[in-house]
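Written out below as structure tokens is the structure these notes cover.
All protein chains of the complex are present and in place, except for one that has been dropped.
For clarity, chains are labelled A and B in written order, and residue numbers in each chain start from 1.
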Amino acid sequence: MIRTEELLLNVGPQHPSTHGVFRIIVKLDGEVITEATPVMGYLHRGTEKLAEELTYTQIIPYTDRMDYVSAMTNNYVLCHAVETMMGLAVPERAEFLRLIVMELQRVASHLVWWGTYLLDIGAMSPFLYAFRDRETIVNLFNELSGARLTYNYMRVGGVKWDATDAWLDKVRDFLPYMEKKLVEYDHLVSGNEIFLARIRGVGRYDAETAIDYGLSGANLRCTGVDWDLRRTKPYSLYERFEFDVPVGRTGDCHDRYLIRLEEIRQSLRILRQALEQFPSGGETMGKVPRVIRPPAGEVYVAIESPRGEIGCHIVSKGKQEPYRLKFRRPSFVNLQILPKLLVGETMTNLITILGGIDIVVGEVDC
Amino acid sequence: MSDEEKKEGAKDDLEPDATSGSQRSNDLSEELTAANDAERGESRLSAAEAGTESAVLETGANTDTSDPIDLERESRSGSTAESGVEHREADQETAEARAARAATKAATEGGAASPPAPADPEREAKLAAAAEAPAARAAAKAAAEGEAAGPPAPADPEREAKLAVAAEARAARAAAKAAAEGGTPSAASGSAEQPPAATSPRQPELDGLVALIRDAAGPDAIESATLNELNGDLPTIIVQSDHLTAAANALKSAPQTRFTYLRNVSGVDYETHLEVVYHLVSLTTGRDAAIKVKADREQPQIPSVTPIWATANWNEREIYDLLGIHFTGHPDLRRIMMPDDWEGHPLRKDYAPLDPEV
């Protein structure tokens, strides 16, 4: 009787496909995984502890660095939480600007995901196409906020910098270009036999598991659960716009892939409507007291980031600094299902599944 | 000096206690010389003023010179009726919390008290012994009397203001205790006092949840139930940790709530206790709720909800790692963010890293 020994393999912390400094200890029986244990904390920077000594405006740059691929949504969740606590009204122009940058950020984040996912799967070229298109968005953000990755753009009560009409025109021009590119990408990848063989049926789970594990974003919607915070718990101006929320059926990587691509399309749709309805003139900051001191109490708000539900739980004692600031990070919660999904899979599928969950380690560790 | 005097001045039945107390007090007095002048001074003052006895045993430890800064402590130690008995029975607050709170109060009130010395287990233990009694006494007195009145104090606007603050805090605690016993909604958590809430459209929701939890977990499961106005009238229920599992199960499976989705688990370190907040949402109705559980700071233990909502797994590990709350029944409770051999729980308010340069 031939007996093979179990092999203990370390995937990471330095590994081209783990999307950051993240480690999975994998027990292999040949090529089949019998057990997988994620180990994280390599990128833990103590944001929550630091936040207890910083004013809310000072915390905003820290939020940029949590989910660095999608910094605008992180900014927003913090500002929105403080505004909810204080009952501040944000002027319409500022809110439109926020929504526009958040949707552009969603497109950029999904492009990064798409490019890196395909790179993991083995196709080298889509990575560069995705980054070429993301370059346009990042340049737009650069023009608007001065930075390409960590924007520090939003403030409690509004946004820091106003957008010129020229900038809005550039966004307008980007939309049809991106839609054309999406068609190209579909032709290149989505129908590719090899790609489909790699992705279909991989990493499948059902709705009950997804809900039990607290998954969010495309990870939840791929199982058929129609839960998108922009629609079910609307924030910002999402109620004014028409958009679809793509929902999957089978709960495998293929569905997650299609959902994210479709979300790009829907974001472009929202952007188009937002640009049409954009107010001419208006303030970029609301009436905010000079010293931001939310009343004592606590609040939890959550929004839909490209990765899922990002939430901000603030406990305030009426001071300028939060007493306790906790971020509910979608990548952290979504990653919990990884050990469960990996049992019985091959090493190759580990990469496929991990990529399909779409994590950013900065957010996993916070 | 003062110990003996106080002991002799001590009332009646508590002589035996006085003895042991004073012994402890003697040890303590040396320890406490370096810090907590204010506390000790006040205690002595108040003892002298109130002329009370057994309470003085504990406070007698704080024998050195005065600075009547920490008036809460003073007034509490002043009101010492059943202390001698009570202090053995009452719940304990950790020395750290006590000292920290006292120190913070001293600091915020502009007192001259020096900050407490860095944590030293031996000292802390002794501080605990010293701290126990006044707190216990205060709670007992508050419970017994409702609104505890401050002892007669020299006319001093600053002191009176501080006394008022202290009284307020006591009132809040008393109200909370009364609410826990009586089960009626009390002031919103986290604030000292609030006017009674106006009827909100979500009040029936809250009532329904309260009823549901009472049915499932027993009448004394709920410590308080409020609507969090800042968060859109979010029903916020403080559940006793023993009844958490039953309550959570009910919330998850009851057809009228169906809270199948646990959004967020946060741990918070209120210096007197630790707290875990669970934010729930129902994917079918869209309704949300928050459940809070308090944990003692010394030995924080809360039943894990991982068997109920699997998503709590890593969340609880993170809270364990950073705050030190032990979740009983968790399948794999170990550190998640910090290295496995890390000592201490970084997110606690009194966390001092072993290596100050870290």
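Things worth noting here:
Keep in mind that, in the parts below, contacts are C-beta pairs under 8 Å (C-beta built on N, C-alpha and C of every residue); 3 or more make two chains touch, one makes a residue touch a chain.
Heads up, the rule we're going with is that contacts and distances are computed from a predicted model.
The chain that is not shown carries the UniProt protein name "NADH-quinone oxidoreductase subunit H", picked from "ATP-binding cassette domain-containing protein", "NADH-quinone oxidoreductase subunit H", "Germination protein" or "Aspartate carbamoyltransferase".
The hidden chain, counted over the whole complex, makes contact with A. Touching the missing chain, out of A:125, A:139, A:232 or A:277, is residue A:125. Take subunit A: the residues that touch the chain left off the picture are 7, 9, 15-17, 31, 118-125, 127-129, 132, 188-189, 192, 194-195, 197-198, 346-351.
The working rule: only the chains that are shown with their structure count from here on.
Those residues of subunit B that touch subunit A in the shared complex are 188-191, 228-232, 234, 260-264, 266-269, 277, 279, 283, 286, 290, 309-315, 318, 322, 335-339, 346-347. Only residues 40-41, 44, 46, 48-49, 84-85, 209, 211-215, 225, 227, 232-233, 294-302, 309, 311, 313, 315, 317, 323-324, 326, 328, 332-333, 335-336, 365 of subunit A touch subunit B when the two sit together in their complex.
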